[in-house]
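Only one protein chain is missing; all other protein chains are in place.
When the chains are written out, they are named A, B and C in that same order, and each has its own residue count from 1.
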Amino acid sequence: GTSTESSGDKGAAIAYDVGGRGDQSFNDAAYAGLQRAQDEFGWEGEDLEPSDGESDADKASRLKELARQGYNPVIGVGFAYAGPIAEAAEAYPDTTFGLIDDEQAKGDNIVNMVFSEEQGSYLAGVAAAHATETDVVGFVGGVEVPLIKKFEAGFVQGVKDTNPDITVKSQYLTQPPNMNGFSKPDLGKEAARGQLDAKADVIYHAAGLAGQGVIEAVAARGEWVIGVDSDQYAQKTLAPYKDSILTSMTKDVPDAVYELIKSVEDGDPQSGVVRYNLETDGVALSESNPAYKEMTDLTAAVAKAKEDIIAGRITVNTTP
Amino acid sequence: MSDGGGDVTDGGKPGSPEPGASARTPGGRFDTDRLIMAFGGPVLALGVAVLLTSVVLLLSGRNPVEPYVLMVEYAGNADIQVNILNRSTTYYIAALAVAVGFRMNLFNIGVDGQYRLAAVIAAIVGAAIELPAPLHVLAIVLVAMLTGAFWAGIAGILKTTRGVSEVVSTIMLNAIATSIIAYLILPAQFGEQRGNNLTTGLIPESGWFPGFDTGPGGVIYGFIVVAVLLGVLYWLVLNRTRFGFDLRATGASQSAAAASGVDAKRMVFTSMVISGTVAGMAGMPVLLGDSHTYSLVFPVGVGFTGITIALLGRNHPVGIALGALLIAFLDIASQTLDFNGYEREIATIMQGLIVIAVVVSYEAVRRWGLRRQQQRVGEELAAQAAGAAGGNSQNLSKGASA
Amino acid sequence: MHAIVGENGAGKSTLMKILYGMQKPDEGTITVDGEQVTLHSPADAIARGIGMVHQHFMLADNLTVLENVVLGSESLHGIGGKARAKILEISEAYGLGVRPDVLVEDLGVADRQRVEILKVLYRGARTLILDEPTAVLVPQEVDALFDNLRELKAEGLTVIFISHKLGEVLSVADDITVIRRGTTVASVHPRDVTSKQLAELMVGSELPVPETRESTVTDRPVLTVEGLTVRIHDAEHGHRTVLDEIDFTIHAGEVLGLAGVEGNGQTELVDALIGLRHADAGTIRLGEEDITGWATRKRREGGVGYIPEDRHRHGLLLEAPLWENRILGHVTEKPNSNGYWLKPKEARADTERIVEEYDVRTPGIEVTAASLSGGNQQKLIVGREMSHTPRFLIAAHPTRGVDVGAQAQIWDQIREARHEGLAVLLISADLDELIGLSDTLRVIYRGRLVADADPATITPEELGTAMTGAASGHLEHEEGPQDARPGDDTDGAQNEENEHE
Partner (left out) sequence: MSTVVTTKPTPPPSPHQRADRRRLTLAQWMLVIAAGLALFSAVRLITDANGITSTGQVSAALRLAVPIGLAGLGGLWAERAGVINIGLEGMMILGTWFGAWAGVQWGPWTGVVFGIVGGALGGLIHAIATVSFGVNHIVSGVAINILAVGVTRYLSKFTFDTMEGGTEKQSPPIDSITSITVPGLSDWMRDLNNEHWFFVSDLAGIVGGLVTNLSLLTVVALLMVPFSWWVLWHTSFGLRLRSCGENPTAAESLGVNVYKYKYLAVMISGGFAGLGGVFLAEVAANIYQEGQTGGRGYIGLAAMIFGNWMPGGMAMGAGLFGYADSLNLRGGGTNVHALLLFLAILLALAVVWEIYRRKWVTALVAGVTGLGLFAYYLSVDEVPSQFVSAAPYVATLLVLALSAQRLRMPKANGRPYRKGEGK
């Protein structure tokens, strides 16, 4: 295959990270962006899952195969694709490669879509600090990796900046490379129960599917939980617990994916780092729970914090 | 325990010997029996596995043939072939590690943990030291071997001194290795954060193992040469040395080996350590040939695949090589199923079916061979007796008339 | 009472297994009480009142006696109190002395034998099949067993029993069937035949005698054992002493026969001598060297030959070809290897030689050991051990399960080697063999050497008395009726331990 075939008529392709489609996290979010583009541009597109225990070379050949078949852009979900995308981008200079959650791989035809999760998490921290009555809040992370620690860092800072006396309980479910922590709801449930028993009344989770366990446990006690990635208040599977979902820290991956595809379709492909933060609404707190909107103190504080961050008056840490 | 080392799994133990393959016919000539023994099992098994998978495909309303065609076509690409070869190199070494244990009825489930821990420590050391090219590589590999040996040695010590089943202890040690690795690659310890990834820092170029550049296909890991040598060494040691004989004897019958002078405990410990040493090398193809660092995306689960492959290859180095290629092929070529609207789980199902089919057919062929051999021995002896009947008949008749 | 005799592998056990429904006949009929039957499984046979005591014990070690007895016939009396009462009742009635709640692994062989018989009686069998019930019993126990059987017979039961001991057969059987190579060759009455005739019927040739004529004993000690003590420590049994201050010396050219009921420490003694068990006290010297601390391999290299009691467990790799079995135990020695590297070619050639010299009946050396018959396997082992010209040979039951022809060959080999200065420790349950082959006899009882005797004069009965612990010291042959005072305990050290803390 040569790069001249990449005429763009086959549409965009996504290569997923471990977990793949159905993870209700950023793999699904990326797919949502692809779907939107499919509807608009009318091509099929392609999305592929990784196999267990594969190495960088396998990822690289997956990307190259997609480029060879003429997909453009080709998007890798997750930092695991950093190395492989650099390799594939060199082999197929006429194809645009998107890389979500990483800015290590650089190249003219590489688009690094990065999110300031710590900023959104900071707002979640502010919200939690206002919502708590016991002055104990909790954070449940799926797997103790830097990405999730970014969530924790922003959240803790948000809470402490609002009220330094509040205790934040942090709990991770598993250690890498054991990624079970993103897929075992029962672990999330027990971790949340532990924090509830320790008097936490607002819990923020960044645990992928295991977060469903967190939400279920918190809802059972009638306390507040803060969702992640997408607006979990609106998720069908979580409908029974939605009244307990105070808000969610959303990460607009669908839009990022869509924008990239659109730029390629429009013949003016993006390039370099595209940062999605509070300013661009790439990360945000959702407001679909009416109870949330009723807490005017809280929403005001969140709005203020958002302004301060955008204005650069507050810098949010990316590590705890 | 044939000289050719051809091994099957019999009902009782994963590493026990195969009578049939060693059964050169009494006269020493090859014949159909021997051919059937050697090829009957695998061929029968592959056929059955493919057939069963096709049934699954048919049941779910899919074309029962096209997936195979697609996969074979896909594997025609040069870069895919290189990937398959590279991945089977890792699998091959891991499977050898498992096989060493199997040959003496030790079940080292811990190859995965040994492999990961060895890769981390080797990567840390490799990034920290500076040596001229070949020495640097050698040092890294040595560290990996020692780490693997150490980690497996714990299970060995626990088994020989405290009687702890190696199955349980290696399961535990796998999990403990995970924790230790998670700790070691923290930025506060030996790790570096790169974006959202954690790595152990890049090994300088002097510590890379040069590969074979095939141009468009990509680079074949140079470590494949080491893997091949490892296979030869494995065969030589097992079949041509006194240590190997002791090891196989222990696998075939622990009690007989002990009575023959093998120190069973030391043997258990030694083979566990050897298994760990080899397991430690399993991470080297990727570490030295590709990633040059240990990070969160380093391949996992290799040790478990190694178990499957060792079983498929009947602990024989050539069999293991074929098994590694087959599994790597299924892993990688199944990618194309996604492109063509098939579920790639088909490949996983096929892997499971192949394992079952292979062992069932090996067992069937083994039994057939054993019976067949006994029959022939009986027949030949009867024929011999008949030949000598002239001398005996007198005695017999005398006995009967008494 | 019907006896079946025949040489090893004649098909006796196979025939009985067919009668008991464990194997299917290809042709022919079985008639029970005038009714022709087809037996598909042991359950069918049991239902027709047939019970079988197998040649090898059929007991689950980790189950209690009660569980072993009721297994498969739970519907009779349940598995609880009623069954226990029934067992005690039967045990009482026939004087079996069975304790229902002990684990079988704690029982000695004689006790196990009784459990086996009780199992059959518990099922209300009318036809009893006993496959070589006397192989592991001492003469007194054999007598007791036959008394039991006569009693059963008096109550109308039918007993079929198999034995290689022709004297026994002639004294108790009412009818004798001789089979050879799977067919009946004769049916005789005990009063019509002599034991010699019977034997010739069985084998179709004359009986060999295990006698050693001239003495070759020298005064050069080869193996000296002093104060050898072995204790077993394990969680299940605590501490017990299985060998207690054993002393003996074997000289070049001497065969020392060790008599004893199984389980009195013979196995442990052999293990201690070959180095599988370490001595808690005492020394073992081979020639001048103290080998107490040596590992098994070093001992074997040093000239200790070993014909194990259980060839399948300790002597062979069943699924390996003959030539690899020839290497087993001598992997470090010529011609099998030169130090580290194996030499398959030389090993093969030497295997051919052994097959030739020792008349191992096999079509080739590439066949697996499993496909040889037991006797030929044993010949291979003897050939292997003799090929390394040992100074000291441990021969544990060297002719067990071996037919008479092969027996004679093995005896010849031992005699020949002895002539050349080999020292032999001979352990055998066959007292005739022991007496016939040994230069000196010792009796082991509960881990101690309790008696010695002169093989030239002693009789099997006298030896048997000492084996039960009823006599000790130097046994003198007495003329006249023997005072067979049976001991109060016939099971050995397995049952009883001498506490030494």
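FYI, a residue touches a chain if its C-beta (ideal position, glycine included) is under 8 Å from a C-beta of that chain, and two chains touch if they have at least 3 such contacts.
The structure displayed is predicted, hence computed values, not measured ones.
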Which displayed chains the hidden chain touches across the whole complex: A, B, C
Touch criterion as defined above, residue of B:A75, B:I180 or B:L325 at the omitted chain: B:I180
Omitted-chain contact residue, chosen from B:A78, B:V168, B:V232 or B:A382: B:V168
In subunit B, positions touching the absent partner: 9-14, 56, 60, 107, 109, 158, 161-165, 167-169, 171-173, 175-176, 178-180, 182-183, 186, 307-308, 311, 343, 345-353, 355-356, 359-360, 363-364, 367
Touching residues on subunit A - with respect to the absent chain: 19-24, 28, 144, 169, 171-175, 180, 183-187, 189-191, 193-195, 197-198, 209, 212-213, 216, 236-237, 240
Subunit C residues touching the omitted chain (full complex): 17, 20, 22-23, 41-46, 52, 54, 56-63, 67-68, 70-75, 78-79, 95-99, 106, 108, 110-111, 114, 119, 140-141, 143-145, 147-148, 151, 234-240, 468, 486, 488-491, 495-497, 499
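In the analysis below, only the chains that are shown with their structure count from here on.
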Chain at the geometric heart of the assembly (C-alpha centres): B
A-B against B-C, pair bridged by the larger set of C-beta contacts: B-C
Centroid spacing, where centroids are CA-atom means, of subunit A and subunit C in whole angstrom: 75
Centre-to-centre distance between subunit B and subunit A (centres being mean Cα positions), rounded to whole Å: 40
Of all residues in subunit C, the ones touching two or more other chains: none
List of subunit A residues in touch with subunit B within their complex: 46, 48-49, 51-58, 60-62, 64-65, 69, 78-80, 82-83, 101-104, 144-147, 150, 175-178, 319
Subunit A contact footprint on subunit B (complex, rising order): 77, 79-80, 82-83, 86-87, 90, 116, 178-179, 181-182, 187, 193-198, 218, 286, 290-291, 296-302, 305, 331-332, 334-335, 338-339, 344
Subunit B residues within the subunit C interface of the complex: 1-3, 10, 16-19, 22-28, 239-246, 249, 252-253, 255-263, 370, 373-374, 376-377, 380-381, 384, 392, 395-396, 398-400, 402
